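A quick write-up on the structure given underneath.
The excerpt is restricted to a subset of chains, each kept in its original location.
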């Protein structure tokens, strides 16, 4: 690390989430003395980058801290000698997400940002860009950690680990910290007395057990999350209640995203309604974003506006800042991260990326051993891992057949014939962002 | 083996398939000198047992062979000192199968004999009966092999291996031999020059490669099976064509049953039509069976009537007789069977049952090593294995929660809420055959 | 934990090490408020127990702390409602150790306390006693952790995990902390900035890497530990220097005990000399102990006497107290412990005990994932694990054949014929402590 403080680079710096990240850095400045924050974006996002950059500068000024905010389109300039690089970009912007959600729905299949056909296309668009970033890091800041928030976070992280020379990448997601905060509230215990044994893949991890002060409270938590009076989900997932007897039989805490797999029918019905009304989640988010950027423009605004909460990224900043701080300060605390398995989950290969509890030090994350997954959840996790591996292959090679295979083996696509129709339509719709398929 | 010839016992002897089995034994009498064939059934199946028994006697008589046919309701009397026991019974008769298919469809889910909710209930009804048979064998004929044709053959075989003292059980299915015969015809080569590397689970196994005279012909076969001019399926599966590009990407030969998973949508639509017309496969089969038994009654009939072919059990007799003969004669040939994995498929536990190529000798089947499954198919196989393990747990314990869990994690049941509805209705409908759930 | 403070029970309380443990508890009383320390021993050790108990009382008194010291022969009384139980007993006392070392040497094989024939016999004598203690804990203090220092610590811990109902056991050894302290000194860095990635089995673990502030210093450490100017070993191991080129090729830090395996020849020569002079390590230790107890008797002594250091248990107290404190205080720090593998080392079964870095909280230790062992060290670790598993089998069943097998597959016993001679002589020599073999 630079002696004079930390240099952080945020790719996709014009994101509406940036103010939250800046707020997190300000709050932690004592333990995490950031000197420079570089917000990098593409020319197409110029306006947003400026708005966000200016807000960030006002926030830092208000806090009275010696953090310099830079905005740039020149990624290589920004990366030079960085200590940490965070990625939160969205290749193709929200328009691409709208297509990811609407095209599958048009063919009667679930349309979702990180699952099913939408998730595949987000991976196909994102992986080549992230591989390029990683290669530039290998050259310009080889010791820097790449903190990847870009979805689908697990797939993208695995692609970089396998296909880039820059191996220092960690995939981060706010679902685990969100789940922990929600369950702490339900149990009425301070979060730091709560340990959830997360295991699985990104957006596909389960809480295998819940301990408070060394004692398992799993059964209590299952009772609470299946109580119709509590809504346990994320902002961007339709909050359908779980069947209590099923949860008891499952014997662990699902992710909000598991609804797509265990309640496919109901979710699809809801989404089809939204589709007809032009109110898919992507469309709703686009409107929220537009409103947010209007707020951000206000030259008197010098804090993160409370409206950002609706956007769905709760604790995103905490997840990012905690991780950076634990590495920087060699803390050795436990965080839930996406990293190489190395036997932590014995049912999965050592070299694949999993989402598990890790000890975080200057060496990066080291996963805690889980052992064997309960067989009742192993099947779905394996199926999604199969999909992920084929998706990475498709993204890296630009193979039409591998992309079709990825769709056909995804549990949310229930027809090889429709898979081909969806694939053809999406390849056309996203073609400017998929050079590898041309 | 008895010095005077082999004693075979067939549980579910009143089945319409029995004449095919008898024909197979007659054809092979030189290498497989059967002395006694005991057809065992339950009192409820008395009429059918008599009809089939008499036909069998006429067939043997016509062949001029010293095989004595016995019919009995006393299973223990039959099992005493048996050399081989084959099981082909259907607990709850065809009426139960009709429920297995119609109830899920009523709730909008695929209704099928060995997959999804229907498959679960067939397992729940069958496993306790087979465990009882296995225990009786342990006492009355401990050296006899249990040749299990009863579906779902893989699940049932695993249940016996894990929960019975009688470990000499082999699960047999006619899908692999059928596939082999079909592909031999498509390639126009004699079947004995063809080797298909089958790997997976029962009704869920893939042909990983196809060799003719030591050379791979896999690509040719993929071309042929996806050629719309060829219909490659089984009698009891709707013959929807495969998407060619998907098959090329998959890079191996699917089972006809894979249509339920890769073409769920299309199959469901077809089944819903049949459901409305009262023409589910079970209902069609019931009519076919009634017609067959009318034929069997004819006192002048002393051969297997050609109409039996429509029933869907092609090569069933060959699969059974070849297995028995290879054990009896210590042949050492290769057959595709359901047996303990022992590392043959490295992605699956050693103690689980898989469907793979095996060398068959007097020691029973020994699987040939496959290594790691291609990751593109591993996911689905793992998911079905998860389902199978939970299904066995449910069948053995009679646990409502485990049965619900089995349904919820099955890829053909796409809603935890509907899973519960289906479960409740099916438990009620089958309650006389599910004593463990009372 | 009791509200009024912690109750600790030390089995083998009359050990010469006890004053060190008491000192550790006194130093940490603020964070580890011990209320009662029960020193338990057998009647045969009455004199020692009294001497040590009185010294402990004087130490506590001098420190002015509210810790009550109890001495007793009634183990069950002591265990009642304990919070932590530590075991450091030596079944058969030092006389048994002398036999463990001298009898193999008489037959030309290495004689050592925890390796080879000596290690086997220590395991055979200790396991039944520890299983009895564990069962009593299950009844009298089911929530208490059994902190096992009794050697061979890995084997004994695994035996309890597999054969006792009381699963809360952790095996502790002072080799890892000793190695860490030594290397910190060699590198001239504070120990808390140093992380060694230990992996393997007890007395058979390697430092796979060494990090200071997130950077690997492995090569420097290999240079230092092979520098003939530095002596890196334990008090109880002959300090023969390592061949530098071999260590470089090995590419990791061996345990001092690895000398028995990589320098068998030289160690055996040295031991044979000691044997002739009646100065095996056991005999030397016996004399040291006698001297120590003379010191302990001094009614004016109220601190741990410095002479204890020579005895060889450096950091033993730190290892024990740190572990107890981390559990009690839910610290979440990393310690090197013997616990269930659970995939941490992918080459070894999940249910076997390994010595690896663990996060320690109120839940106990959770191992950090290592992944696959380098193949160059995997072989020896597997061989010792084979020995351990057979040794446990022999200890639990009292099978002569299993005990012989354990000897024959141990790399330090190089003859099946001599193995039998050694076995017969040792079974006779230890017979009063081996009731299971009678």
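Annotations
Per-chain residue numbering starts at 1, and chain names A, B and C are given in the order in which the chains are listed.
In this text, a contact is a pair of C-beta atoms (placed from the backbone, for glycine too) under 8 Å apart; a residue touches a chain by one contact, two chains touch by 3 or more.
Since this is a predicted model, take the numbers as computed values, not measurements.
In this structure file the homo-oligomer totals 4 copies of one chain sequence, with 3 depicted.
Basically, only the chains that are shown with their structure count from here on.
Counting only contacts among the remaining chains, removing chain A from consideration leaves the groups B | C. Inter-chain spacing, taken between the CA centroids of chain B and chain C, is 56 Å.
Remark: chain A and chain C have CA centroids separated by 45 Å (rounded to whole angstrom).
Not a single residue position of chain C touches two or more of the other chains.
Note for the complex: chain C touches chain A at residues 193, 195, 211, 213-215, 327, 330, 332-334, 340-346, 350, 359, 361-363, 366-372. Only residues 108, 242-243, 245-246, 248-250, 262-266, 375-380, 382-387, 389-390, 399-402, 404-405, 408-409, 411, 414-420 of chain A touch chain B when the two sit together in their complex.
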